[in-house]
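For chain A:
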Amino acid sequence: MTPVAAILVIPAAAAVVLAFVPGYGPGARINLGASLATLVAALALIPLAGTVAGETLVVDSLNIVFVVLNSFVGFTAAAFSAGYIGHELRTGRLTPVNLRFYHAMYQLMMFGMNLALVSNNIGLMWVAIELATLTTVAMVGIYRTSAALEAAWKYFILGSVGIALALFGTILVYVAAQPVLGEGAASMVWTRLVTGAARFDPAMLNVAFVFLLLGYGTKVGLAPLHAWLPDAHAEGPTPISAVLSGLLLNVALYAVLRFKLLMAANPAAVAPGPLMVALGLLSAVFAGFMLYRRRDIKRLFAYSSIEHMGIIVFAFGMGGPIANFAGLLHMTMHSLTKSAIFYAVGCVAQVKGTQRIEDIGGLTQSHPALGFGLAAAVMAIAGMPPFGVFMSEFLVVTSTFAREPVLALVLVLGLLVALGALLLRLTGLLFGPPAGPVASAEGSLLPLYSHLALVFAAGLHLPGPVVAWFRAVADLLG
Partner candidate 1 sequence: MELILGLLVQGGQMLVVLLLAPGLVGLVRKVRARLTRRRGAPVLQPYRDLLRLMKKEVVLAENASWMFRVAPYTIFAATWVAAALVPTFALGLQFSWTADLIAIVALLGSARFFLALAGMDVGTAFGGIGASREVMIGAFAEPAMLLTVFTLALVAGSTQLSVVAAFMASPAVGLRVSLGMALVALVIVAIAENARIPVDNPATHLELTMVHEAMVLEYSGRHLAMIEIAAALKLLLYVALIACVFFPWGMAAAGSGVLAHLLGLAAFLLKLAAGGVLLATFETAIAKMRVFRVPDFLGAALMLGLLGTLLLFVSRSL
Partner candidate 2 sequence: MVSLSYDIAHLLAGGLVLVSFMLLYQDRLYSLLNVFALQAVVLAGAVAWQAHIQGAHHLYVTAAIALAFKAVLVPWALHRIVERLGVHREVETVVRIGPTMLAGMGLVALSVVLMLPLTAAENPLAREDLAFALSVILLGLLMMVTRRNAVSQVVGFMSLENGLVLAATGARGMPLVVEISVAFSVLIALIVIGVFLFRIRERFDTVDVAALDESRGERP
């Protein structure tokens, strides 16, 4: 079995198996094992990047970044989830039946995301993203509380409209390609589309891109299409929040990037950059302000994800080797850091029995390892050194200010507003006299600290191969 097939088959098979495996222990172990196997397969895929380009599947330098990141976070989230779900089972928030459903859905979601990433067919990619979305909808509602169902419903409805918009965009791309590339599946194959894009009808591509940007942008969580995101993050199980923020948003972003490439290949089409810059800035600033009035800790970090997706989309919108590099780096760092934050937040919420920010306090006093880990992770996401986000923000802001000072000012406004809010909440959560139960945390801190270590190391030194890889992608993105 080739690694490409493996990253699809392993989760799919695991999903089927898990649907029938009763019991917490075996389920969690299989889930973890499958995730590990997927990760190994993804790593084995690295040397193959650029060699796989079939009619349905493709692995190039762009999506390999996403695949590896996806499998890694998927693996650590599975590790975190094992401990987390155990606690949920004991406290009775989840039933064993739910659990089977949960694990199956988890692998199905990984399958959907991996498929979306490696598919060479824009129709197939659309289907895969929708699959991933629907599985997460199911998991968001898994607690069956009214709030969880509400959140899932909101996610479902808004997601469906997004799906529809993205589909229309996909159809339009096909219609634009069909006179050039001929009828049938050929006009949906990504690698062909890119080579023929210059001859497509630009007006058609323009309309298509608007629909694709809004459709997939809904999944990315760009304001004002973000509404599902905070609630879905807040009400679902925390491992799923981590996966949503760390992975699903990236996958949707990947789709946007693919179509951006397509647009860029046609000189007569509207430049996609300004649109992305505008949406990105709007998201970053808007989310920054929204952080202030948050009372739920997970919703807080969900808005922070919106902010960061805004920054990433902005960076890709600006384009150029530095901004693209920064965008990729930021995306990677955000995935690692935000999922780390959710791991920590999950432990906190379990210890304190609440997600209300005001009921949590003095964590560094009562739970030093957890508290300082969360502090480091929040500092990392706030763009403080020596973590990786600092490097990407450095690159984005400096390169933008030299080109478009006004845009940089707006971006920085968003960054500062967000920093103010995060710090405010952080100070309350982590310092001062402890509030709430002080029992020691059950969940493993290993996923949290392994992510932090990676983010820390990346902030100081990026390994050569990763850099070469990022730069290749950055050049590809133009």
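On the choice of candidates, all candidates are chains of the complex that A comes from, given by their letters.
Methods note: a contact is a pair of C-beta atoms (placed from the backbone, for glycine too) under 8 Å apart; a residue touches a chain by one contact, two chains touch by 3 or more; residues count from 1.
Remember, it's a predicted structure, so these values are computed and weren't measured experimentally.
Peer 1: Going by the contact definition at the top, pick out the neighbour of chain A in this complex from 1 or 2.
Peer 2: Selected candidate, touching chain A: 2.
Peer 1: Looking at the complex, which residues from chain A come into contact with candidate 2?
Peer 2: Listed in rising order, the residues are 123-124, 127, 130, 145-147, 149-151, 153-154, 156-157, 160-161, 163-164, 167-168, 171-172, 174-175, 178-179, 182-185, 187-188, 201, 203-204, 207, 231, 234-235, 293-296, 299, 355-356.
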